[in-house]
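Attaching a single structure in structure tokens format; questions to follow.
Apart from one protein chain that is not included, each protein chain of the complex appears where it belongs.
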Amino acid sequence: MEKITNFFKTFLLFELVKGMALTGRYFFARKITVQFPEEKTPQGFRFRGLHAQRRYASGEERCIGCKLCEAVCPALAINIETEEREDGTRRTTRYDIDLMKCIFCGFCEESCPVDAIVETRILEYHGEKRGDLYYTKPMLLAVGDKYEEQIAKDRAADAKYR
Amino acid sequence: MSTRLETLGQNLQNVLGERIARLGTALGEATLEVAPANYLETARILRDHPDLRFEQLIDLTGVDYSTWGDGAWNGRRFAVVSHLTSVSKNWRLRLRVFADDDGYPVLPSLIGIWNSANWYEREAFDLYGILFEGHPDLRRILTDYGFVGHPFRKDFPISGHVEMRYDPEQRRVIYQPVTIEPRENTPRIIREEHYGDAGHG
Partner (left out) sequence: MPAMAEIRNYTINFGPQHPAAHGVLRLVLELDGEVIVRADPHIGLLHRGTEKLAETRTWLQTLPYLDRLDYVSMMCNEHAYCLAVERLLGAEVPLRAQYIRVMMDEVTRILNHLLNIGTHALDIGAMTMVLYTFREREDLMDVYEAVSGARLHAAYYRPGGVYRDLPDRMPQYVQNKFKNAETVKRLNEARQGSLLDFIEDFTNRFPAYVDEYETLLTDNRIWKQRTVGVGVVSPERALALGFTGPMLRGSGVEWDLRKKQPYEVYDRMEFDVPVGVNGDCYDRYLVRIEEMRQANRIVKQCIDWLRMNPGPVITDNHKVAPPPREKMKAGMEELIHHFKLFTEGMHVPPGEAYAAIEHPKGEFGVYAISDGGNKPYRIKLRSPGFPHLAATDEMAKGHMIADATAIIGTIDLVLGDTDR
């Protein structure tokens, strides 16, 4: 009996028809396509994207030049130089991140004792010529200033896990 | 698990006897060391003896011990370490053999015993310059065609010796000495023993 059914199944392209029926069903089903540049898929709260330097509410930059991030960076992408300022505090005179080297592991953010260097949720940025993706301190601070609200919100929400 | 490890140790003692140069267990793993002269024979016994039955060579790698412990090493420089698995007995063994000559390390090839040794030995040859006698096809495997040197030796710099770039004048890719400056943010440090134990530093 089984032989006969198998014969007919083979002869009538049974399994192919079944497969076609499945794809046919999806042809008429609701589409799951995301129209990318206009709409985006949900982005995780812990997303590690473009770096930013943060400031305190007073406008003072947070980074104290402890160089922990420079030391922990597996790709050696961070370069820091520091100097004592007139008011006696230590601040960076140079803080560069070479995004071409960066592997976005998030260790810099993890190591920073004052939450100065963070990885934001920005993932759409580009450079048009060589050197464009070498981010210096003013560039990083500018990113931080622009997205501070979002950065602070994400950090606050995730604070209990860190 | 520990009793199984003991059984394995006992079986190795019984079967191999004098061929064992050193046999130890640490961290739940058994390590067997043999002299190069006994290497091939030991491997065959390890595979075939009914009390051992290591059917699989899981891994084979070269190791360069020359800078171990910042100069604390005074044995031979090159070793070949293989990891064996017995599917029927469900145990593992690490087999280590040191090459006699530091300058021209040669060891017999395991390819006739475990076929999986083929590429692993090519890799060890490529990266460490260890030669395997009896290997039918000892070519470089991971490095570029025409590569010079053995990159995983401890005296080979991390940045290599040459870099490649396109030369617009000659209109082809050329090799030139490396231009990147070596950079190391965290030096290699070896602390004294018991550093980091509870109640210590």
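Residue numbering begins at 1 within each chain, and the chains themselves are lettered A and B in the order written.
Methods note: a contact is a pair of C-beta atoms (placed from the backbone, for glycine too) under 8 Å apart; a residue touches a chain by one contact, two chains touch by 3 or more.
For clarity, every value in this text was computed on a predicted model and none was experimentally measured.
*Asks:* Which of the chains on display does the removed chain touch in the whole complex?
*Replies:* A, B
*Asks:* Among B:Pro50, B:Gly69 or B:Gly103, which residue is in touch with the absent chain?
*Replies:* Checking the options B:Pro50, B:Gly69 or B:Gly103, the one contacting the hidden chain is B:Gly69.
*Asks:* Could you pull out which residues of chain B are in touch with the chain that's been left out?
*Replies:* Given the touch definition above, chain B has residues 26-29, 31, 55-59, 61, 63-64, 68-70, 72, 81, 83, 87, 90, 92, 94, 114-116, 118-120, 140-144, 151-152, 158, 184, 186, 188-191, 193, 195-196 touching the missing chain.
*Asks:* For chain A, enumerate the residues touching the unshown chain of the complex.
*Replies:* So the residues of chain A touching the missing chain come out as 10, 15-16, 18-19, 22-23, 32, 35, 38-39, 41-48, 66, 68, 71-74, 103-107, 110-111, 113, 119, 158-159, 161-162.
The criterion applied here is as follows: only the chains that are shown with their structure count from here on.
*Asks:* How many angstrom lie between the CA centroids of chain A and chain B, rounded to a whole number?
*Replies:* One centre to the other, that is 38 Å.
*Asks:* What part of chain A is in contact with chain B in the complex they form?
*Replies:* Residues 70-71, 73, 76 of chain A touch chain B in their complex.
*Asks:* Note which residues of chain B are touching chain A in the complex, please.
*Replies:* Counting only chain B, the residues touching chain A are 183, 185-186.
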